[in-house]
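Shown here: the complex without one of its protein chains, the others still in place.
Naming follows writing order (A and B), and every chain is counted from residue 1.
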Amino acid sequence: MAEPILQVNSVTKCFGGLTAVNNVSFEVQQGEIIGLLGPNGAGKTTLFNVISGFYAPTSGTIIFNGKDISGKPPYTLADRGIGRTFQVVKPFAGLTVLENIIIASFLRYPKRKEAERHAWKILENTGLADRADVSAASLTLAGRKRLEIGKALALEPTFLLLDEVVAGLNPTEADKTVELILELKKQGMTILIVEHIMRVIMNISDRLVVLNFGEKIAEGTAAEVARNPLVIEAYLGEAAA
Amino acid sequence: MELLPQALMDGILLGGIYITIAIAFSLTYGVMHIIDFAVGEWIMFGAFAGYYLNKVTGLDPFLLLPVVFIMFALVGYLIQPVIHRVLSGNKGNPLLMGLVFTFGLAIMFQGIALTVFGFYSNSTPSVFSEGSFFIEKFGLSLTISSIRLAGLVYALAITAALHYLLKKTNFGLGVRALALNRESAGLMGVNGKQTASLVYGLYVGVSAMTGVLIGCILSVSAQMGTEYTIFAFFVVVLAGMGYLAGVPWAALLLGMVQSIFLIYFNPGHTLLAVFAILYIILLISPRGLFGRGV
Partner (left out) sequence: MKDKSIRWGLPILLILIALPAVVQDTFFLRVITEAIMWIGLALAFDVLAGYTGYLNFGHGAFFGLGAYTTAILMMQAHWPFALALPMGGVLAGVGALVAGLPTLRLKGAYFAIATWALSRAVQQLALIMDITGGPDGMRLPSFLNPQFFYYLMLAIVAVTFALLWFLLECSPFGLKLKAIREDDQGAMALGLNPTKLKMQAFILSAVPTGILGGVYAYWITFIDPASTLGDLVSDQALVMVVFGGMGTLVGPVIGALLIFAFKTLFWAYLSDFQLLYLIILGAVIALSVVFIPNGLWGTLRGLRSHKKSEEKKDESLAAKLPQNEGE
């Protein structure tokens, strides 16, 4: 196999006495969609925050495109090509949808005019163009989640971290978002996705990594993972054990 | 060198008073997430309340403490909903507006105090005002004025009472839950609005009571507030904002710095030393001496 785009090497993250992520390792290949799975509190969002630079790992390293990026601040990582969304969507509420995207576009297009042109392209791709001039605060949840993806895409990332971009949407909206994700994959984007909705994550992921209590308990294709007794136990609890 | 033990003793006596100011102040920050710039003004109003109540009734200021507490706790309880309204506004930046609001209050209070009380400085007499103890042991000689000792006893009593309130009562449990996580505390049945009003009332009451004492030990004047606002900030930043367990140590340190400067250096430089320490702490360990602030 080729050099992986992302290597997570024995990453541990502790908060005081609490170990949120414990000795987790996995690799992501160019062009893959990797699903990150696990019950609530399994450490998925913490791992996201470590990979995207919001937390420095307590130990372990993160290699992106062959370079050690552990502990680098988020804005440096954005520049290196990592885009992310937030689970709790927080648009820049006082600004319009267009301005939200323009701000993200400045990373690749420092001039206002070019950033605005680029932002319109993103708005078209994410289906937000007709809402460009409304305040971001007035968007519905579905709209905010789209905006969140749009902002990440405006960074023109090579690697995208999506944190629950489907959860909370109605089936039609969810299908639209899945379509968008698959379209991105077709364009060659590498994606790491956290999602609670099994139907979605099982279908779109090439491989899955399963966390429980901060540790990796399984890795493989959807079919392999679904058969794994540790995964079944984690999801169904003592009832199945 | 023979002055050092005296300086340290004075520092402890002074620091005790700061503990009560800073605990209530830090608690309010923990629950409401805003800094009250009017803290010194509450102390100042409390000091004047003690001064005038003593003049009118002739009662010792120590006996007046509960009266002052109730009066000011009520005022705080009634004002808090206004602050709550500012903080829960959906326009602009609510936390920023909360800061602006208390800053505006502080300016207004200063103006009111200067208008009503003028520029004079007084002090409130108490039975403890005269007299002091001399201690001569181990080759050391210390003087402890009885009013300062009474102040320390008061500080310890208030600290113990607050500690009991927070750790042993249902109200305290609610307060701690609210400080940790507002949303889940709400889910678990803590009435956030009511609790915040009570905490703010408690804080204003304690600050005013401490003001009465400061009026006895040091002085009462309309301009005294600013100094105590600075001290309250100093203590909570040093302790780590919202971290109560750090408060006593930071308060004692402030007392020491003050008394040492008073004895060894130019007292005019005390404030500068306080600022210098504050700056260095913020630079090196912004979460306070213990790294536990928020």
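Simple rule for what comes next: a contact is a pair of C-beta atoms (placed from the backbone, for glycine too) under 8 Å apart; a residue touches a chain by one contact, two chains touch by 3 or more.
The model shown is predicted, which means the values in this text are computed figures rather than measured ones.
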Omitted chain's touching partners, listed by label: A, B
Thinking of the whole complex, not just what is shown, which of A:Val21, A:Ile62, A:Ala104 or A:Val166 touches the missing chain? A:Ala104
Need a quick check: the contact residues on chain B for the chain that isn't drawn. 29, 34-35, 37, 82, 85-86, 89, 91-93, 95-97, 99-101, 103-112, 114-115, 226, 230, 233, 237, 241, 266, 268-269, 271-272, 275, 278-279, 282-283, 286
Chain A residues touching the omitted chain (full complex): 52-54, 73-75, 78-79, 83-84, 86, 90-96, 99, 102-104, 106-107, 110-112, 115, 132-133, 135, 151-152, 154-155
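Heads up, the rule we're going with is that only the chains that are shown with their structure count from here on.
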Distance between the CA centroids of chain A and chain B (whole Å) is 46
